[in-house]
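A single protein chain has been omitted from the complex, and every remaining protein chain is retained in its original position.
By written order: A, B and C. Residues from 1 in each chain.
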Amino acid sequence: MNMSPRLKRFTLSGQGALIALVILCLVTALLTHRFLTPLNLSNILVQSSIMAVIAVGMTFVIIGGGFDLSVGSTVALAGCFAAMTMVQFGLFAGVAAGIATGITVGLINGVIIAYLGVNPFITTLGTMVLVRGVVYLVTGGAPVGDEQLPAAFLAFGSGRFLGIHYLVWVPAILLVILSWIMAATPYGRRVYATGGNREAAYLSGVPVGRVIASTYVWCGGLAGLAGVMLAARLQSGQPTAGEFYELTAIAAVVLGGASLQGGEGTLYKSIIGVFIMVVLGNSLNLLNVDSYWQRVAIGVVIIAAAATDRLRSRH
Amino acid sequence: MNMSPRLKRFTLSGQGALIALVILCLVTALLTHRFLTPLNLSNILVQSSIMAVIAVGMTFVIIGGGFDLSVGSTVALAGCFAAMTMVQFGLFAGVAAGIATGITVGLINGVIIAYLGVNPFITTLGTMVLVRGVVYLVTGGAPVGDEQLPAAFLAFGSGRFLGIHYLVWVPAILLVILSWIMAATPYGRRVYATGGNREAAYLSGVPVGRVIASTYVWCGGLAGLAGVMLAARLQSGQPTAGEFYELTAIAAVVLGGASLQGGEGTLYKSIIGVFIMVVLGNSLNLLNVDSYWQRVAIGVVIIAAAATDRLRSRH
Amino acid sequence: QEKTTIGVSLAQDDNPFYIVMLKGIRARAAELGFNVVTVSANEDKVKQINGVQDLVARGVKGILISPIDAVGVNAAYDAAKAANIPIVSIARGATSPNQTIHVAMDEKQIGRDIAEWTANAIGDEGKVAMLLGPSGAPTFRNLAEGYTETMAKHPKIQIAFRADGPLTRERGVKQAEDAMVANPDLKAIYCANDDVALGAAQAVEAAGRADKTIVTGMNGVPPALHAIKDGKMAMTVELNPFLWGRLGVDVLATYLKGDKVEPRVFIKHVLVDKTNIDQKLPKP
Partner (left out) sequence: MNAPAASARGLTKQFGPTLALDGVDFDVQPAEVHALVGENGAGKSTLVRLLSGVHQPDRGEIAVAGEIRRFSGPRDAIAAGIVTIPQELRLVPGLSVAENLTLGDPPLRRVAGIKTIDRAGMRKAARDELAQLDFAPDPDVRVDRLSFAERQLIAIARALRRQCRVLILDEPTAALETREIERLFAVLARMKSQGTAIIYVSHRLDEVVALADRATVLRDGRIAAMSRRGAFNVTDLVAAMTGGAAAAIEGLSASRVSQSPQLAAKTALLEDVADRPDAIGLRSGEVTGLAGLLGSGASQILRRIFGIGGEPSQMRRDGVARRIAAPVDAVRAGIGFVPGERRLGLVMSLAARHNILLPSLDRLARGRSRVGIDRAHADRLVAQLMELLDIRPRDARLPASAFSGGNQQKIILAKWLAREVGVLLLEEPTQGVDVAAKAQIHRLIRAFAERGGGVLLRCSDFAELTHVCDAILAVRHGRITDSVPRTDGFDERRLHAAIGG
């Protein structure tokens, strides 16, 4: 081991995820000419957009030294609430309801974790199950809003602006704004400090409780937004949506170089992590790899991707 | 926050999980007289046995400062291999094959994590997916060994010794032996030391790499054994078995007071954690709680159970 | 004198198909004056066994079960047998000798029928994609086997794409998108159930291939029926889970009365396409 592994990471690696992604794309492009077609590339962007929004929120929590398993259920609940509200009170009420739902879940997680001091894993596992239960209770387990959602909303789910899907603009814009917040505002620095060494941050007068709680609110709120986006894409609120999102999101963030010990992570790198996951699935489908072998390949590739980061940081 | 949070945990909490379990049982017993019937109690023991074996292994990894998401898939793979081998070469070969499978997976995890330094979350998420793929490849997705498993094996899955199911004896005996190893042998203390402060252990000459790798081998091997037990209970090797086991196991261990930062955890408390999860499901079924409400209840209760631990440790 | 209580353990509680089936069960039970006690399993075999054990412990008079696996949950049947409680499989069946009755659908046959219908609809030639069910779930394995073996009899039809996954609309969209990129000349998409099909249909429409690629589903849930009406989906198979649930209760009731019942009772399935959609649409 090493006196300052962090330092080395800091100076040497950093771009492991990007490298892994590039290699992945090159290999796929060589194996099938369909990969680089405009249609497929735009598919990849759309398929990544929703997970990207979630991963950004997850990055907040992970930088703050936490963990959120409840995002998947939150996506479902927010999507269904949004759809139900929209049918009744129109587009904006619906969107607001979806995001508010996410913020509420995040707030609950945050308060329990930061102020009751309950372990993040247990807390968010609990809300993950609990929220899923609520989804089924409010929807009776059946999709909501089919055929009844406002046209404008459906357009948001499939339409484009400047040739790029609306769904893709969302994470793009978020990335710019939130990256600035993390890098250039006191709040952002406090999140890094709290995650890096909670005790030291506390002793420097950082209100660690509020900071930690806030990261879960971000994560919940963004999951809520993602739920709305998903509802738009699926033209309905789907109670079963978002299963396993939590693992994919966390994997993406960690692939992006964040440390589950907290204090490290970069928003845009997390999104690169998302691309790795999505492109992987996409290329395996394009190559028509048998779905059992797909699992083997996925397992190998994400470990390899994570390893690139480490191996580069060896010398 | 506090200069020595550990101190408080140490002196004040400790038995939070047990308290939560007792409360849970009392409430259920008051609500339905069927809870305390011999039949139901023996059901609970059997229902807990397999998860208990997994949770014990998971405790090793978590004390060592790690994390293992691959146990669920390992259970499935071990069960199927065991069944296939058993049909061909008989009972013992089958059991051995199952456990060996688990050890192999654990070894792979351990080496990648301890020596390549890849993050445990990514690594075991990768092997979780990968191993599941292998299960489907070797079984073609169909259950293996129906009707062909040795009678002795089926008996092991359902029979009793001294009125207690064989399946229950397994974790009971393991608990005694492994608790002793953790408490009394140099190896056990090394695991705690490595998890508690890897650098300190390293600087005092503890072979941290080997120690960490070994915890994953334990976890894998026990997951393998659990897979064999499950195959006996399901009278076949089931490729889809073990999904979500990883989360349940980790939840149980954390409920048992272990810290995901590593260095803390107690085997018997992890098993109390397992009982909390199982009794919870059992009581909700006995009380005929609607399955959607069950999710809500489960979420609330596990958070509450974890909170008991913290709240007691407040004053 | 106390009401008869029957226990119900379905494979999932978050799948519209089983949700409707449970409605049917409750409805019929109410008519017969039975209590219904449910336990959930959500595709977890151990959870289903535990659930049935809990039902037995609860002392129900009879059990309706939709076993997650043909073998995996035999322990549940053993538990019921041990307590002399009749246990009737509904929809999915089990190999257990202790299974009292199986109210079944003929999965392989349904697969064959979908395949024949598709072959005929695409002019007996071209590429088709299969969006399968969750790997390892036997119902969907049997459906797929029936479908595949029939397509094998059509030399000019090629299965160009196979992928499994959860039964969600989202996955239908994603995999259909990829399938159409991989095979621009795709003629038909087989979907393991209606949720996946609705997703696939949406992707097809978004890709502007509504007239070139047809989508088939299975189960006959209302949104799918509407999609067929609107020409977004080509066909689905109506199993009418509601009637199925009622039938299950009736079978159990007859048995509890002590009357003789065949060990396998089939529910009939109907292919629904634009020719017969209008009778099938739920009356507004």
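FYI, contacts are C-beta pairs under 8 Å (C-beta built on N, C-alpha and C of every residue); 3 or more make two chains touch, one makes a residue touch a chain.
All values reported here derive from a predicted model rather than from experimental measurement.
Novice: Just list which of the chains on display the missing one touches.
Specialist: Computed over the complete complex, the missing chain touches A, B.
Novice: From the list B:117, B:196, B:221 or B:273, which touches the chain that is not on show?
Specialist: Considering all chains, including the one not shown, the answer is B:196.
Novice: For the chain left off this view, which of A:34, A:132, A:190 or A:295 is in contact with it?
Specialist: A:190
Novice: Given the full complex, what residues of subunit B touch the hidden partner chain?
Specialist: 1-4, 6-7, 10, 184-186, 189, 192-193, 196-197, 199-207, 263-264
Novice: Counting contacts across the full complex, list the positions on subunit A that touch the omitted chain.
Specialist: 2-4, 6-7, 10-11, 180, 184-186, 189-190, 192-193, 196-197, 199-207, 263-264
Note that in this section only the chains that are shown with their structure count from here on.
Novice: Please identify which chain has its centre, taken as the mean of its CA atoms, farthest from the centre of subunit B.
Specialist: Comparing chain centres, C lies farthest from subunit B.
Novice: When the C-alpha atoms of subunit A and subunit B are each averaged to a single point, how far apart are the two points in Å?
Specialist: 28
Novice: Quick check: what residues of subunit C touch more than one other chain, meaning two or more?
Specialist: Where subunit C meets two or more other chains at a single residue, that happens at 13, 135.
Novice: Taking each residue of subunit B in turn, which ones touch at least two of the other chains?
Specialist: Only 136, 141, 291-292, 294 qualify.
Novice: With touch defined as at the start, can you tell me which subunit A residues reach subunit C in the complex?
Specialist: Those residues of subunit A that touch subunit C are 32, 34, 37, 39-40, 43, 47, 136, 140-143, 146-147, 158, 230, 233-236, 238-241, 243, 281-282, 285-286, 288, 290-292, 294.
Novice: In the complex of these two chains, what residues of subunit A are touching subunit B?
Specialist: Subunit A reaches subunit B through residues 1, 69, 112, 116-119, 121-123, 125-134, 136-137, 141, 198-199, 202, 208, 247, 250-251, 254-255, 259-260, 291-300, 302-303, 306-307, 310-311.
Novice: Considering only the defined contacts, which subunit C positions touch subunit B in the complex?
Specialist: Counting only subunit C, the residues touching subunit B are 13, 37-40, 43-47, 49-51, 53-59, 69-75, 78, 95, 134-138, 141.
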